[in-house]
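All protein chains of the complex are present and in place, except for one that has been dropped.
Note that the chains take the letters A and B in the order they are written out, and that residue 1 is the start of every chain.
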Amino acid sequence: MALLELNNLKVHYPIRGGFFQRVVSHVKAVDGLSIQIEAGKTYGLVGESGCGKTTTGRAIIGLNKITEGNVTFEGQDLTKIAHKNQHSLRRDIQMIFQDPYSSLNGRKRVLDIIAEPLRNFENLTKEEERRRVQDLLEKVGLNPEAAFKYPHEFSGGQRQRIGIARALTLNPKLIIADEPVSALDVSVQAQVLNFMKEIQKEFNLTYLFISHDLGIVRHMCDEIGIMYRGRLVEQGNTEDIYENPQHVYTKRLISAIPNIDPGQRQASTQARQHILSSYQQDLNNLLDPEGKPLALKSISSSHQVALP
Amino acid sequence: MWKFTLRRILIMIPQLFVLSVLIFLLAKAMPGDALTGAMQANPNVSPQVLAEQREKLGLNDPAWQQYGRWVGNLVQGDLGKSYVHKIGVADLIGSRLANTFYLGVAILVLTYLISIPLGILSGRYQNSLLDKTITGYTYLSFATPLFIFALLILFVFGFQLGWFPTSGSVDVGIDPGSGSYYANKFYHLILPAIAGALVSTTATIQYLRNEVIDTRLKDFVKTARSKGVPESKVYSKHILRNSLLPIAAFLGYDLTGVLAGNLFIESIFGYPGLGQLFLQSITQRDYSVVTILVMLSGLLALIGTLLSDIILSWVDPRIRIG
């Protein structure tokens, strides 16, 4: 059984208009998204800005209101459980945010930042709390003394580790990582990515990895879903997506990854041109009348594509 | 745009209703009533007469009936009667409104005339001697209570030097409507207007200074410089307009504030405006006047918000209303 299952998830925002500000239509940020994430695996949710990937992550954790559909976590439907019960499940799902500079409260000490989830869920003495936080800091490779400093005293990579430590405080099972390294430099990025892989093994974590960077997703993920206008256009394991992409949108995304070999510049420009023209020709045939991707169809046991 | 304005005006109706209920209840909750003042003025009035009067005025009716009568009269334009001045509240306010308006406009114009250039200079030449002088002034005027400031000005320029009149809005015996009448009114205006402006500039200068400093570091300013736009034009075309946006957001309140009256300035300079009237009416328990004045400033605040929204949508293309 999957650890997390999204079933036909929809998140719509109302648009108001007219004299009485009635709801005249909806922005369908997420519009019928179904994915399953196995325990201990990393699922990459990929797409361009505005495709609904961030909204999805926020909806799972309860930061966005779900319009329709189910979010099943360990067999329990999060959308159906009353707020109180949900609380205990909330411990098991934590989030890491994109910008380590703005996601940490600058006026709080690292100790208070990391202990905040603990204070919501557990009654620990000051001493116990401090020990827990310092253990966590050591786990994320920071000096235990860091507990008494403020976020501005740390570099971007260190701050992201603090963000990860905060996410780890309650021993979660699922971590939703929304663009966790896109604000960081390459070498710091490598540090954080390596570290995320290490703790995944150590704590048997499951990741929902939200990113627009296909290079990083390839490195991190076991399963990948390509999102377009609130739905998936293609889903498969890393090999399916990178070696055998079927949907023209996926092909286009993958062809746009910069080629690290300057010798192949000409070739990749041509390939890009080729894919772009077929993208422009074919895309409309692959969308429903509303302009949304069609339903997914299996083409192998691991690989599904939204083709007619 | 018109739809937006109309909708906002319609929304004002329930807001005004709530406001009127609140004001009515507060007025009721205050010690004494309209006749308490009259009784104080004339100790010979017997309690019996008073009771009759109360019955006649409907002061013994249930509260909701009294409220209904009050609001009904308001809507029909009958603002009631001042118990102290023995004239209609409408007439009383009308006679003061013009004075308050002149003073308000004078303060507003002076405020912006002083604060916009000072704020911009201060922000542009941040940390220079000029900036330090200007911020020094704003700290001083911020730290000094308004009435001390005003009293000082009144004392020095009015009493010591005798350059300006010390109270009133016009000298007695000047033929209303003549040129010298208006000149005299203007003369009376100068001192309170300067006192009011010097204090109200503080916030605007500080605000504008910070805006200029922030805007100066924005990327689009860097873009403008990279285009070869001379520094003076970078300020006049790019930084200034963007820095003035938040000021524009307050302009609506400021414009309607012109009619609300300036409590302290008017009282200190003995200037017969609405602010002074308000203070007097409170001390004299002239509740019919007080309630109307509070209603008026509530209405002005609501219109001010609306005006601010409209002004902002004019100057900022990102804000679209309708």
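We adopt the following convention: a residue touches a chain if its C-beta (ideal position, glycine included) is under 8 Å from a C-beta of that chain, and two chains touch if they have at least 3 such contacts.
The rule we apply is simple: contacts and distances are computed from a predicted model.
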Query raised in the report: Any idea which of "Iminophenyl-pyruvate dimer synthase domain-containing protein", "PQQ-dependent dehydrogenase, methanol/ethanol family", "Methionine import ATP-binding protein MetN" or "Aminomethyltransferase" UniProt assigns to the chain that's been left out?
Result: "Methionine import ATP-binding protein MetN"
Report task. Would you mind listing the shown chains in contact with the chain that isn't displayed? Result -> A, B
Query raised in the report: Of A:Leu4, A:Leu78, A:Leu118 or A:Leu214, which one is in contact with the hidden chain?
Result: A:Leu214
Query raised in the report: So which of B:Asn242, B:Thr256 or B:Ser288 would be touching the chain we can't see?
Result: B:Asn242
Report task. Using the touch definition up top, pick the residue from A:Arg91, A:Arg109 or A:Arg272 that touches the left-out chain. Result -> A:Arg272
Query raised in the report: Can you list where chain A touches the absent chain?
Result: 48-49, 155, 157, 185-191, 193-194, 197, 212-216, 218-220, 252-253, 255-265, 268-269, 272
**Report entry** Chain not shown, touching residues in chain B
**Finding:** 218-220, 222-231, 237-238, 241-242, 245, 315-318
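Throughout what follows, only the chains that are shown with their structure count from here on.
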Requested in this report: Could you put a whole-Å number on the gap between the CA centroids of chain A and chain B?
Outcome: 52
